[in-house]
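Report on one structure; see the data block that follows.
Heads up, one of the protein chains got dropped from this complex, but the rest are sitting where they should.
Chains here go by letter, A, B and C, matching the order in which they are written, and residues are numbered from 1 within each.
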Amino acid sequence: MSDFRGEVRAWLEANCPASMRSPCRGEAEWVWGGRRARFFSDDARLWLERMAARGWTAPTWPRQYGGGGLAPDEATILDEELRRIDARAPLKSFGLWMLGPVLLEFGSEEQRAEHLPKIVRGEIRWCQGYSETGAGSDLAALETRAVRDPSDDRTWIVDGHKIWTSHADKADWMFCLVRTDASATKHEGISFLLFDMQSPGVSVVPIRLISGASPFCQTFFDGVRVPAANLVGRPGQGWTIAKALLKHERALIAQARDTATAEEEPLEAMARRYDVLGDPLLRDRVTQANLDSLCFTLTLRRSAETAQSRGQPGPESSMQKLYGTELNKRRKELRVAIAGYRGIGWEEPGFAPEELQLVRDWLRSRANSIEGGTSEIQLNIIARRVLGLGDGRS
Amino acid sequence: MSDFRGEVRAWLEANCPASMRSPCRGEAEWVWGGRRARFFSDDARLWLERMAARGWTAPTWPRQYGGGGLAPDEATILDEELRRIDARAPLKSFGLWMLGPVLLEFGSEEQRAEHLPKIVRGEIRWCQGYSETGAGSDLAALETRAVRDPSDDRTWIVDGHKIWTSHADKADWMFCLVRTDASATKHEGISFLLFDMQSPGVSVVPIRLISGASPFCQTFFDGVRVPAANLVGRPGQGWTIAKALLKHERALIAQARDTATAEEEPLEAMARRYDVLGDPLLRDRVTQANLDSLCFTLTLRRSAETAQSRGQPGPESSMQKLYGTELNKRRKELRVAIAGYRGIGWEEPGFAPEELQLVRDWLRSRANSIEGGTSEIQLNIIARRVLGLGDGRS
Amino acid sequence: MAFVLDDVEEAMRDTARKWTREHAPVMQLRALRDARDTVGFSRAGWRELARLGLAGVTVPERWGGAGLGFAALGVVVEELGRTLATLPWLSSLMGTEALLGGASEAQRQAHLAAVCAGVRLMTLAHDEGHRHSRALPSTTATRSAGGFVLRGTKVMVLDGHVADAFVVSARDGEVTALFVVAAGARGLGIERSQVVDSRNAARLTLDGVTVREADRLGGAELLDRVLDRATIALSAEMLGSTVELFERTLLHLRTRRQFGVPIGSFQALQHRAAQLFCEIELLRSVVREALVAVDEGRSDVPRLACAAKARASDTFALCAAEAVQMHGGIGVTDELDVGLFFKRARVTAMLFGDAPYQRDRFARLEGY
Partner (left out) sequence: MAFVLDDVEEAMRDTARKWTREHAPVMQLRALRDARDTVGFSRAGWRELARLGLAGVTVPERWGGAGLGFAALGVVVEELGRTLATLPWLSSLMGTEALLGGASEAQRQAHLAAVCAGVRLMTLAHDEGHRHSRALPSTTATRSAGGFVLRGTKVMVLDGHVADAFVVSARDGEVTALFVVAAGARGLGIERSQVVDSRNAARLTLDGVTVREADRLGGAELLDRVLDRATIALSAEMLGSTVELFERTLLHLRTRRQFGVPIGSFQALQHRAAQLFCEIELLRSVVREALVAVDEGRSDVPRLACAAKARASDTFALCAAEAVQMHGGIGVTDELDVGLFFKRARVTAMLFGDAPYQRDRFARLEGY
């Protein structure tokens, strides 16, 4: 065993509370941090504090920004050791997953020093301002605009709205795509702006999905004033930054799907419980789904091995996002099919809580192939960037 | 019973030879007519002669051109009575199915008088000159050209080639799409020309398919001289005529598929013979195919009833062509799957003749969704002409 | 010309379409759901529709019905399917078909007129497990003095929470028997089930419910008759929902713009829409054939019921999945009706047996 692995193992042994060594029992146990952070237990708070103190919430980020400063192979070892003891993620965070990497690539020294340490420690919770009602798949058609205050050129004034902002109602800051140059071409007039959700003029309305309440919100900006220093990269560089961030998001979605699948009750166990394993057609569908999940997991692993030297997710993130979400839809569909009449409940009475959850999960899964870039957009990206097929209509 | 039905029944009783009252046992028994007509029996010749004499090979064509002159409902009765006694088609003919209808719509009086009676009597066998190597789905890109002889403006000179000309090696005449105006737009420079395959400069090479020998040929034209009077409609009207003819072809393909399916050994009988009905997965695939065939047949019937007043096949012919051919591919695939190791033979020894035929039929079926307009082209037509979805790339 | 609507049917369709859009729009389903309405449909609407003849479309006029056939019923319920109406026509149909197929003169006298008038609701209580089955029920009918005692549990009893009477299937020894049970019968427990598509259903517990010999209607054959006809009628409703949803999706494809063009101009979506169109055309054909076959008293009704329901289940589900995906983000919000159709597709697919069940039954009926 390497020295580093031994060190990690000893530290985890001493510092990971026992109650943090099992999978979360539902989203209520997740830790998102932020100014209004809620911890479901003292252990959860302790675990975050200890990990953040070592910078291990962001293992590969530089130590100067509060990160762990680990080399890729060390990060792999840390990850393996965390898995070995079934350790929970100390912090769920769009800051860690999405904003951090792009700040490291595109942010100013001041921006990194200001935001990264707070992300590492979970002090500031971020949300993402990308899609708009008229700009879904065609994200670059966004119309939320930021103009310089004529009387104060160190301030942008933001007007417009964003949709599908996850947890906007609970977030402290937003990273947001805005149009700063109406005269530039569609892709070149966009900038990447950071601002505090407590700024006057920001308002948030939650969105209800077919599965019920959701973390998604619609967010409105009415003359929101943002310091010019909060623009990441150059004005007009927003689209480049957005694309980099989307790759991180896609890879993340695929990984999250894979993890969630692994934690579900196995399909065959569920089929046995509902006494339908004897139905050869259902049994074959169960096996197809199991085999596809196996092959998908192997593919994620292969891709991780191949990409390890590269450090950045490549175009294969589209393939992963596409396949992972479509597979999840298929699995959720199969679960309600297995449950039969028990898989069509909406509320009590008449249905058990886990049966109702089954149905909500199934309905929720339909959004998987839309959020984070539709399956159609992923297919476009694969066809054009991976397969080199000519640019027809995008 | 109507008078007409009684009359038909009596006539058929007296005139349809007994040996013509059962389905053909393979394509060798089909009658195609033409200058080099081959009849596999005297009854077959007699049956054609008698039906042709009444014009009932082309029941609804006007009597002046040798047709039966029947009203649509009379033609339906004739058809029902022929089916009732399992009567064979007296004549298979692209002239009857495709050229005739467009000559009636677009042809000159001279052209009708010249060609239609010979088609009715099966004296002239026609083939179709449409596709070219570079003009498949993009048929209007055809490059075979016809130019006026500078020294004789009553003659066209044809140069170029056609591909996928069925039975070109056995046909007497060709109806052919040629470019007569290189300066016009793609679709407007095309004309519809008829000429004798014995004309000097015509040569034919058969095409071998993945299933083996085929009726398809490649046909070459090297300075072929064609009288100007053989141009149907106006110069430049060829594309309009071609589209009308393609609708007839598509409707025909769908009907032919439906008939062929009805004559096949039922899938469940075959599955029983190969002892795989006990496999629930195969049994379900068999049932799916059977149900889809049932629904497809009902749809053809519904479409015929709806269209009876219209007389011309409409855009639904694309749906029929698409679904019929894709379904046939699926059925043929299922047949070889049922046969297992008996469904992968190529030649004797080791396989029975009907098993070898099974494989050839399966391979041949792959061309169904390409010939007569690919499935992709049919999907385009449905999306744009039936569903009214905007014109993207065609 | 069985496939073409005749003039009477055309007129019925227009009336039904106008009526449903005015009196039972999708908005009504949403309002009932959001208000957690304890009935789950508009009683006034149902009585109104009964007055127009729907509660007894297939019931002869002498019993108070409209005396029309299944083809006519299909025309109307296709329209109800377009607005996802939760009116209790299907439960009512099962009640009247059970009475017409297996009841004595006295029983018909007792129930039919009130049912046709929409003032009395009778439904079938048959399913027991996680999915539909036509095997011998587990609910038992034990002979006792002058009648039977029923014990067992029934699930997915359509409109069972407000029904006045039930046709309950039970095993009498080794045979299936159907019994009329009043909603107020002693020993009968009724609990509403909150189903995802807001269609109304209930769970019954029969804890020693006594019925008279005269309450017995018939056996397995009658049950098959009722279920086959209900299956065909439900398929017609599913056709209506599918067509409506497809039309809404086409409208979205034509009007929603991204990348400067309507998204319906993208070939990948065009091809998927065209494929869906083909599937729906086939569904339309088989539903019509099945309805006509009932009216013609043909022997292939059971097979056509399987054919129609198998295709209706698959095609509605496909259309629903495509509709959600093609609508994009808005398609998964509760705000848009598309999600309501998506939910209905799942529930209707399960009712009376899903597509694999129907295919299996079709194969059995065909002798393989």
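The working rule: a residue touches a chain if its C-beta (ideal position, glycine included) is under 8 Å from a C-beta of that chain, and two chains touch if they have at least 3 such contacts.
Given the structure is predicted, the values throughout are model-derived calculations rather than measurements.
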{"item": "Residue of A:Ile157, A:Leu322 or A:Val359 touching the missing chain in the full complex", "value": "A:Leu322"}
{"item": "From B:Pro23, B:Gly223 or B:Gly340, residue that would touch the chain that is not displayed", "value": "B:Gly340"}
{"item": "Listed residues B:Glu13, B:Asp73 or B:Asp275, member touching the removed chain", "value": "B:Asp275"}
{"item": "Option from B:Asp138, B:Asp152 or B:Glu354 whose C-beta touches the chain left out", "value": "B:Asp138"}
{"item": "Residue among A:Ala14, A:Ala28, A:Ala182 or A:Leu387 touching the omitted chain", "value": "A:Leu387"}
{"item": "Residues belonging to chain C that touch the chain removed from view", "value": "266-268, 270-271"}
{"item": "Absent chain, residues of chain B that touch it", "value": "131, 134, 136-138, 141, 163-164, 207-212, 274-276, 279, 281-282, 336-337, 339-351, 359, 363, 366-367, 369-371, 374-376, 379, 392-394"}
{"item": "For chain A, the residues touching the chain missing from this view", "value": "268, 271-272, 277, 283-284, 286-288, 290-292, 294-296, 298-299, 301-302, 305-306, 308, 316, 319, 322-323, 376, 378-380, 382-384, 386-393"}
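Just so it is clear, only the chains that are shown with their structure count from here on.
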{"item": "Whole-Å gap between the CA centroids of chain A and chain B", "value": "56"}
{"item": "Shared-contact residues (touching 2 or more other chains) in chain B", "value": "284, 392-393"}
{"item": "Residues of chain C touching at least two other chains", "value": "261, 265-267, 269, 356"}
